[in-house]
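Every protein chain except one is present and positioned as in the full complex.
Every chain is named by a letter (A and B) in the order it is written, and numbering of its residues begins at 1.
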Amino acid sequence: MSIAEVDDIGQGWAGEDADAEERRRLEKTWKVPSNPLRAWFTNVDHKDLGKRYVVTALVFFVLGGIEAFLMRLQLARPESRLIGPDRYGQLFTVHGSTMMFLFAVPIMLGLGTYLVPLMIGTRNLAFPRLNAFSYWVYLAGGLLLYVGLFTNTGPDAGWFAYVPLSGPGFSPGKRVDIWAQMITFTEISSLAVAVNLITTIFKHRAPGMSLNRIPLYVWSLLVTSFMVVFAMPAVMLSSLMLAMDRLVDTHFFNPAEGGDALLWQHLFWFFGHPEVYIIFIPALGIVSSILSAFTRREVFGYLAMVMSLVATGFIGFGLWVHHMFATGLPQLGTSFFTAASMMIAIPSGIQIFCWTATLWGSRPRLKTPLLYVLGFFFIFVIGGLTGVMLASVPLDLQVHDTFFVVAHFHYVLIGGSVFPLLGGLFFWFPKMTGRRLSEGMGKLSFWLVFIGFNLTFFPMHQLGLDGMPRRIYTYLPETGWGTLNLLATVGAGILGLGLLVFFVNAAQALRHGEAAGNDPWGADTLEWAIASPPPSYNFLRLPTVAGRSALWSRREDQAEVTGLRSDRREVLVTNLLDAEPDHRDVLPGPTIWPFILGLGVAVTFITAIFTPWGVLIGAVPCAVALVAWFWPRGDMDREVVMEKRS
Amino acid sequence: MSRRADLDVSGLPSVVYGPRASLWWGVVGIMAIEGTMFAILAASYFYLRGGAVEWPPTDVRHPGLGITTFGLAILLASILPMHWAAKAAEREDLKGIRLWLIVSTVLMVAFLVVRGLVMRSLTFRWDSHAYGSLVWTAAGLHTVHVVTGTCENLLFLALLDRGPVEDKHMLDLRLNSLYWYFVALSWVVFYCIFFLDPGLLKMR
Partner (left out) sequence: MSGISAAACLLLFAGHPPAHSALASAGPQAARIESLWWLFFWVCSAVFLLVMAALAVGLVRDRTPEEAGAAPGPIPPEARRRRTRVVAVATAITALILFVFLFASTGTGRAIASLSRSDRSDAMTVEVTGHQWWWEVQYIDPVPGQRVTTANEIHIPVGRPVRIRTASHDVIHSFWVPSLHGKRDLIPGHDSEDFWLQADRPGVYRGQCAEFCGHQHAHMAFLVIADPPDRFAAWLDAQRQPAATPATPQALRGQDLFVHLQCALCHAVEGTDAGGRVGPDLTHVASRRTLAAATLPNTRGHLSDWIVDSQRIKPGNPMPPTRLAGEDLESILAYLESLK
């Protein structure tokens, strides 16, 4: 059966009239408040929140990008006096923190909250209110950081804020406190999203979507979510310790009183290394989605791909010391971490090989999303290989903390994550907005970004080997670093231009883009079987699935789920392994309390910067919000339990 | 349009318990997160202990094996009524739930009192040294959990009083108990680490 025959899932099943009736009921039940202000604060729809995540994260991306460009301007020539040391310190710290905590992780998880329920065939995430709460806390963290930056209290101790520099003795003022609390906000948010995604993926899949049929994109988010659950507590705890060292004079990191500066590094990198894979693994899922759509094949080696994702997730927890080779740890220990760091190249390699095998002789359509994926191959492989170089202790001792490392991580972060992300945004834009982007502008943006990127970051390898440390606000002419730095700055301009074209393309398409239709690319996952943009309830009738590529393997008489009530927000819960129908859950509708709770959390952590009593002050609104959140509103039509008279 | 088969789910229940329920996964997720946090705190303790010249520092005195063990015993004892409350929820026995929630809440408050006494008797503060920071932070974080657990119990009691009590609350109650087991048991680890530390036992 060809793709053209796949129509709206659920469409026409029971005859036009019955369908229209069902549609009306679902629309009423799953309605987003029509007053925009109310909708903004009470919405719990995963698609609206997902889009909000993506847009917010892109705003932070632009801010972080502007900071990067300012740094590049300052570094373009030796002894430039454009930006002083204090400003520069804030710029690279806020750039790094923004890109990691406010852009990369939230956009990946946010896109996940948009796509996962669609791909697995359900109506919302398992915990819709928690999802709204996650967004508010994330937004609070982002605003806090930028209020700090614009009031000249931007953190300035680097994105990993090593003590003692970030401690009370050497960073007086509130700058680092703002950083530590921003971390707390974004981690709470990511942890909540992770739990939400895990539960949704485990329990809310369409009947028939057994574990071995989950789309690779969904697998990638599952692995990512597990990594979040086990990695982020480390940074929550360490940022708490740092804040307490600064605010209430604890001594966790103070060697004079039995603390240890290296403890910070261990805790931070125990989180920090998995963090980079948290950014990277969802991108691998995007690559798989795009590849299968454009090659019109299932990705080669499903099992190997899944095992590689899982292996990367596991090994990712055993590498953190490779960020600390220069601290002079014992050689035996460091060899272990070298071995582990190199081992992780094997699952990455397997995935590259499987994708190559997928592409092999597929005569793919070279549309913009696929171009970004091809760009990903080129850049990520370079970045991965420089990673393997860094994993070698002797080599790392030379290039650690130099621009070589800056080059490595932009190759993997931008090549490995941002390229697939841009491709993915291009790919799913029609689904999210109902409009198609212009291919011409898409290709133009790709080439500008690709060339600009390499021009910016390739020379940095050489700069690092030539002795240029990172995080320096200027350098002397005698060092000979001027030419390559100028080249990098020019490249950053081209890169920025390419991104500008990307955004202009999106803005134009929003206004007068061609209508997308359900399935503009002929792709294989469930989201393509429904309208673009999807209705608030997603599927008229929940689908069932007969194979890995839900749409390509769809039979003419593929069963659909009936019997769910449409007068309350009912969803089907299935069992973990085989996704057999298990029970019907009722999801909550729009509510203000997640927002109030987010506000309470914000009050707690922000006042805590100024007084320890903040924790108690903030506890009040939090408690009120939690009680209200929990208290039954009787709108779910649940059964009431009566006191038994005995 | 061809006629499709259907998969009628109207007969399925809408409240189930244990790993079948979505919320169970949510609560287990939170336990995994907080468990990881506690584990990392414990690891930090051993890391600092390993690098220390003297551990615990000389001004530290054991707050007393008796009172700390007594506190732990109360905490562990509170698991039982919580378990019975969960059992009662299984039977939808509101009276039983109320009874066992009250009993366990009393135990929780008693534990908090003992916790307060122990903390007051400590010879050091969080700002005395890294050892003090660790003990106070672990105890503080754990106390926050106990207080939260107590408040949750009070909330359920209020709900039982005011109603309407829905079938879904039976699941909530059972998960509330599950979470409490976690809170209570996690202190066993810190109790062993702190109060059975051979170095500290010598300092009585």
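The working rule: contacts are C-beta pairs under 8 Å (C-beta built on N, C-alpha and C of every residue); 3 or more make two chains touch, one makes a residue touch a chain.
If you're wondering where the values come from, they're calculated on a predicted model, not measured in any experiment.
Looking at A:F101, A:F202, A:F230 or A:F300, the residue that reaches the missing chain in the full complex is A:F300.
Check A:A180, A:L240, A:L267 or A:V393 against the missing chain and you find that the one touching it is A:V393.
Touching the missing chain, out of A:N35, A:N212 or A:S335, is residue A:S335.
Touching residues on subunit A toward the chain that is not drawn are 1-3, 84-86, 89, 157-158, 162, 164-165, 169-170, 255-256, 260-262, 296-298, 300-301, 304, 326-328, 331, 334-335, 338-339, 342-343, 345-346, 349-350, 352-354, 356-364, 374, 377-378, 381-382, 385-386, 388-389, 391-402, 454, 458-459, 461-462, 465-467, 469-476, 478-480, 484, 522, 524, 548-549, 552-553.
Definition applied: only the chains that are shown with their structure count from here on.
Taking each chain's centre as the average of its CA atoms, subunit A and subunit B sit 31 Å apart.
Contact residues on subunit B toward subunit A in their complex (touch as defined above): 1-16, 19-22, 25-26, 29-30, 32-34, 36-37, 40-41, 44, 47-48, 51-52, 55, 57, 92-95, 126-134, 136-137, 151, 155, 159, 163-170, 172.
On the side of subunit A, the complex with subunit B involves touching residues 12-13, 126-127, 130, 191, 194-196, 198-199, 202-204, 207, 229-230, 232-234, 236-237, 240-241, 244-245, 248-252, 254, 257-260, 263, 266-267, 270, 544, 556-565, 570, 572-573, 575-576, 581-586, 623, 627, 630-632, 634, 636, 638-644, 646.
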